[in-house]
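We show some of the complex, not the whole, and keep each chain where it was.
Order of writing sets the chain letters: A, B and C. Residues in each chain are counted from 1.
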Amino acid sequence: MHMADALLSPAVGGTFWAATVGAIAWCAKKVQQELNDRKVPLMGVLGAFVFAAQMINFTIPGTGSSGHIGGGMLLAILLGPQAAFLTIASVLVVQALFFADGGLLALGCNIFNLGFFPCFLAYPLLYKPLAGNGQNHRRIAAGAILAAVVGLQLGAVAVVAETVLSGISALPLQTFLWAMLPIHLAIGLVEGAVTATVVLFVRQARPEILDCAIGGQPPTARPIAKLLAGLAAAAVFTGGVLSWFASTFPDGLEWSIEQVRGKKELAAPAEGIHGMLAGFQEKIALLPDYAFTIGEQKAIGETVAHRAGPPAWPAVDAGTSVAGLVGGSLTLLLTLGLALLFRKRRAIA
Amino acid sequence: MSTIESAFIDLQRLDRLAACDSAVHRLDPRVKVLITLAFLVCVVSFDKYAIAGLLPFALFLTLVIGLSGIPSGFVLNRVLLAAPLALLIGLFNPVYDHQPLMRFGTLVIAGGWLSLLSLVLRFCLTVGAVLALIATTGFNAVCRALEQLGMPTVLAVQLLLLYRYLFVLVEEGLRLNRARVLRSFQGRGLGIRACSFLLGSLLLRTLDRSQRIHLAMRCRGFDGTIHTRNPLRLNGRDVLTLTIVLAALLAMRVFDGPMLLGRFVTGLMA
Amino acid sequence: MRSSLLIEIRDLAHAYPDGTEALRGISLHIRAEESVAVVGANGAGKSTLLLHLNGSLISRHGTVRIGDFQVAKAALPDIRRTVGMVFQDPDDQLFMPTVAEDVAFGPLNLKLPLAEVERRVASALERVGAAHLRDRPPYKLSGGEKRLAAIATVLAMEPAILVMDEPSSSLDPRARRTLIELLAGFGHTKIIATHDLDLVLDLCPRTIVLRQGQVAADGPTDEIFADGRLLAACHLEQPLRLQACPVCGEKSGRLPQKGERL
């Protein structure tokens, strides 16, 4: 599943952007070092292949519905982790820009979820050791299936984590996990099975292709550890900077005001995700803003005092409410009017 | 499959739109990318119940789309197509969030509904903004802009090739699939096994093709980098537009326009 | 049933989703066991027309009838058993690990008993003269062999109508000749879209000329190839063998009259 811009908070989006940018830069350097210029068209065309592969549907046994493969694991096996990560990134860029799958801000999350786990965890830690030198068919199949399952499960957990941390959706963590994990288990099994069959098919048809496609050395533990450390640092840094920014921005301002006034708002959404999140955020103190700044209707400089007692919402004050409603409607009307105007102009032209 | 196919049709349509001409089209792609990013950050930085604050951004987007002459029906269509996911996730908000947040007389509106509405709104805005970017700039120009903004060249070249061969390979995939469907009666033959072989042969063809492309590139002196002729150049108009628009976006984010407007109007009426 | 089979296309129009009008009102009849060529410039709509014959494309404008069935969602399984389609690129059609498995793919999906499937595989490969390729993987075959295997995969479904898109492209002259002889021996109704007008001369007594999605001409092959102005207007030229013929080529523009010495 793709994360969407609309589900993200800037802090979460930015953090994953930073992590992804770091990973891409690292991969680009790696790929350029071993620059085998044959890989340039290979990566591009394999990226296009992923789309073509998604045109080929299969019936999922027992359900009657149909699906297609995602292709991440296949790319990792064909290209090696760094080149595969770049290819997955490019596939997701195209999806974000053209198919409205995800979005620009969510791109960081999506590349991370769908690229990082298969390429840098599942492939080197599961597929490689299991498949070995690629002579044994059973081991290839087992490796591909296990790696695909684990990669997708991690990706699904990441989606849940990102959504929950962003706090836009009210879906409770557990419910969300329960919905995502079993589905992705099934998807992973199918993905792995198809990946394994395709790899075996290619291996039988043209053994030399796989050998030369994998080409470069399998990643050793060290560079990955380095990459992980670098990413973690980047993420913590951006997360910190972003949340600082966020907390000095308007909503953050309100938040500090509320802090000064006491934490009564905090008590309100005690149940469900917000209680949990709030607690969680207090503990990690990284993304303090978004879970409990409520009330954008409270304009800057507004001085209307809060009424005490939950449920507290700043704009319960009727005057503010009406003004907000009137202003909102006017803006909306303006927007619609503008749209109609352009429409008419085009019709004339 | 039909959705992917229709996505490809839209893709060609986007390409055609990007070839049109308007003030927005003529802006430097980097400027447009930066503005889009700023727009997105502003929109998602509103808190989860924000509605009125988002409306000026809708106004802005409408203005841009109108100025660039993109058919609004097309944008709406695309946004609606992509909407179900946001709705699905958002629909849980009213279920889990009962916090009463707004009261008009006896009518009490729970936070979940507000946040659902807000989510849908920000969904439309984010999807719409990206669509507007692509439809006024074109994929290749966006890639070039991203490259000049610091995207690694390897990735840029990759995107270029991916986009070029998307059309060729999807066509190939469609033909393969069509040939299989013709011999698959009552859905038999569409199972995982046949699909894997199909994917396998598509993959073989793809690999062969990449070898041929590589040969063709090397025959024309390819050395690992793709040179382009006209590097982008910023002109005064671009810089000015960028400054003004960024300032406007910031202002829209900081000041609650609709509220001020509402105050003003209700103040007049009072 | 076979002898009553008839293809009837009425007012068929098709626009691709991106707006390209590939067919603009095509009407024609094809009788059973006729052999018909569809010719025309690149992009004239030949392939699009063929795809309508077996329901790969279904248009809302106009109707296609194959024998007793109207081509529509409901009748697709019957239509597809009746109309066998050979694609331009045999690689599109061959995807199983061996030729025999590929030929068996269709019959197996028809839920035929195994013995019958086996019989059909053997007989289809026999008919195209490719029995020796049975256990070879398709990607290791030469261009001509691939083409034969692709035809066998279609014959194994025992269709009454054979539809082919550019069957002779990228074959060497011998393989092309073999193919022509093979096709000439089939009793099926044949519809062949091609740029190889000499193949048309050998195989199809009737020719349909498409031009920008419309039927520009439909008639006996020799009359059509004698009409220089029509051919030029449709981006065609006389088949090469007629061009060089000291008799036909010289008097380009008309066929030798009956009784006239050739």
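What to note about this one:
As a convention for this text, a contact is a pair of C-beta atoms (placed from the backbone, for glycine too) under 8 Å apart; a residue touches a chain by one contact, two chains touch by 3 or more.
Note that this is a predicted model, so its numbers are computed, not measured.
A single copy of each protein chain is placed in view; the full complex in the file contains them as A x1, B x1, C x2.
Going forward, only the chains that are shown with their structure count from here on.
The touch graph of these protein chains is complete, with an edge between every pair of chains. Chain B and chain C have Cα centroids separated by 43 Å.
If you average the Cα atoms of chain A and of chain B, the two centres end up 15 Å apart. Each of the following residues of chain A touches two or more other chains: 201, 205-206. Residue positions 97, 139 of chain C are each in touch with at least two other chains.
Across the complex, chain C meets chain B through its residues 17-18, 51, 54, 56, 77, 80-81, 85, 87, 89, 91-97, 105-106, 108-111, 138-139, 153, 157.
Looking at the complex, you find that chain B touches chain C at residues 5-6, 9, 12-13, 172, 175-176, 178-186, 188-189, 194, 197-198, 200-201, 204-205. Taken together, the chain A residues at the contact with chain C in this complex read 201, 204-206.
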